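A protein chain is absent from this complex, but the other protein chains hold their places.
For chain A:
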Amino acid sequence: MAHQPPTTLITVTLPPGSTLQDAMRRLGIASGEVDEEYGLVLVDPEQQSYALLVTEEAGARLQGARGGHGPHANPRMEPFGPPSPPGQDRSPDDRDDGGA
C-alpha cells in the first residue's frame, strides 16, 4: 500500500498539559500514522481540545473513539490578492480536488 501523508485533521479532548504520545495512546494511533512535526496543538484551553494530523485511514478509524472528533475539513488557504482581472480564472480545474 502506498504511504499516505498525514493531512487529515482531527481533534481530541485531553487533560491540560497532554502530549502527542498521550493523544496517540488515547486514540490508538501508531507513530507512522501521525504528523509528528505538526505535533499536538492546543486549539481551545477552555474546551481542552487539541488538534493533530493523521493519515486518512487512521482518521476513519477514529469514528466513535473516546474523546476523538473528526475528520474536520483541512482546506487550502490562499491570499486574497491581487485579484485577477474580470474573466480570468487563475485556478486550474485540477486543483479542485484537495482539502477536505
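Some notes on this structure:
As a working rule, contacts are C-beta pairs under 8 Å (C-beta built on N, C-alpha and C of every residue); 3 or more make two chains touch, one makes a residue touch a chain; residues count from 1.
Heads up, the rule we're going with is that contacts and distances are computed from a predicted model.
Hidden from the displayed complex is a chain whose UniProt protein name, among "Benzoyl-CoA 2,3-epoxidase subunit BoxB", "RNA polymerase factor sigma-70", "Fumarate reductase flavoprotein subunit" or "S8 family peptidase", is "S8 family peptidase". Interface with the hidden chain, as seen from chain A, comprises residues 5-7, 9, 11, 35, 37-38, 41-47, 49, 51, 53, 69-91, 96-100.
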